[in-house]
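Now for subunit A:
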Amino acid sequence: MSRLSDIPIRVLPSVAAPAAGDGLGGGLGGGVHAILAELVTLLEGLVDLEHGGMIDLHSLPMDPRDRTALQHALGKGEVHATLDAQGLSQFQETSVPGIWWIEHRDPSGELVAELLEVAAVPAILACARDEIATGPGVLRSRIAGLDTRAGQGGHDRHQ
Partner candidate 1 sequence: MTDTSDAPLVGETLRRHGISRRGFIKFCTATASAMALPPWMGVAMAEQLRNAPRPSVVYLSFQECTGCLESFTRSFAPTIEQLIFNVISLDYDETLMAAAGDAAESALAKAMHDNFGKYVLVVDGSIPTGADGGYCTIGGRSATDILREAAKGAAAIVCVGTCSSYGGIAFADPNPTTAWPVSAIVEDKPIINVPGCPPIAEVITGTLLQFVTTGKVPDLDEQRRPKVFFGNTIHDRCYRRPFYDQGKFAKSFDDEGARNGWCLLELGCKGPTTYNACATVKWNGGTSFPIESGHGCIGCSEPGFWDKGSLYSTLSSAVWGKAGEAGPRQVLEVGAAAVAVGVVLGVASAGVSRLRQHRSEHDGIQPSGDDQP
Partner candidate 2 sequence: MSSPAFVGIATRGSAEFMSPTSQVAEAMRGFSSEIGALSAFRLESCIHCGICADSCHFYIATEDPQYTPIWKVEPFKQAYKRESSAFAPLFRLFGLKREVTAAQLAEWQHLLFDSCNMCGRCSLICPMGIDVAALIEQARHAMFDAGLAPKELYDKAAHQRQTGQPEESAEPYRDQLLAIGREFNVEMPMDRPEADVMLCVPRTDIEHYPSAVAALARVMQHLGVSCTFRSDGLVAENYGYFAGGKSWQRDISLRLIEQAIACKAKTLLVPECGHAYTALRWEAADLYGKPLPFQVRHVTEFLADALRAGDLKLRAAATGPTTFHDPCQLVRKGGVQDAPRAIMKALGVELHELENHGGFAFCCGGGGGVLDIERAAPLRYRTMEIKLREIDDTGARTFLTTCSDCRRTFDDAQAHFGWDKAPESLLELVAASLVNAEGTN
Partner candidate 3 sequence: MDLLGFARGPAFWGALAVFFLGVVWRIVSFALLRIRRDRNRPRNGMAKSIGEGLLVIGTRSWPHREFIGRTGAGEALGYSYHLGLFTIVLLFTPHIAFLGSLLGFTWPGLPSSIVTIVSVLTATLFLAVLFRRVTNPVMRLLSNFDDYFSWAITMLVILTGLAATAHVGARYETLLGLHILSFDALLVWFPFGKLMHAFYIFPSRAINGILLSRKGATS
């Protein structure tokens, strides 16, 4: 090949949508079965021991077709949550109760972690006890602030 234009270009069919009947075996990694099997184990653990777990999708060798197959297998549930801390994070409940599809992105929008969490609610969403413990104080000081403002007519200001 002497010139770039000599290299023939061929458009491959999109890998985003698996062909009908492709099933779970559509991808190359063959890991979709394994992931689903691990989810079953984690779900059973959640029911019996009230202790779920997480699967890090980032570290698994998956090609786009595997990913699509996994998404198809899990489906979409009712709850969707967004966390805005050091970039946006999306929490999507799947159609399988107790399984959450989590994407963490950094401030520039890059995907930095992708997880499947097996839990009633993703742990990161719940408020920590020590933080809740600071709540009354915060509120009290705000009440005090309201009183002051009412008294002084000062402008609203958050901490």
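Keep in mind how these were chosen: all candidates are chains of the complex that A comes from, given by their letters.
The rule we apply is simple: a residue touches a chain if its C-beta (ideal position, glycine included) is under 8 Å from a C-beta of that chain, and two chains touch if they have at least 3 such contacts; residues count from 1.
None of these values were measured; they are calculated from a predicted model.
**Student:** By the touch definition at the top, subunit A has one partner among 1, 2 or 3 in this complex. Which number?
**Tutor:** Candidate touching the shown chain: 1.
**Student:** Enumerate the contact residues on subunit A facing candidate 1 in the complex.
**Tutor:** 1, 7, 10, 12, 28-30, 53-56, 58-59, 61-63, 83, 85-87, 89, 104, 106, 110-115, 117, 123-124, 128, 131
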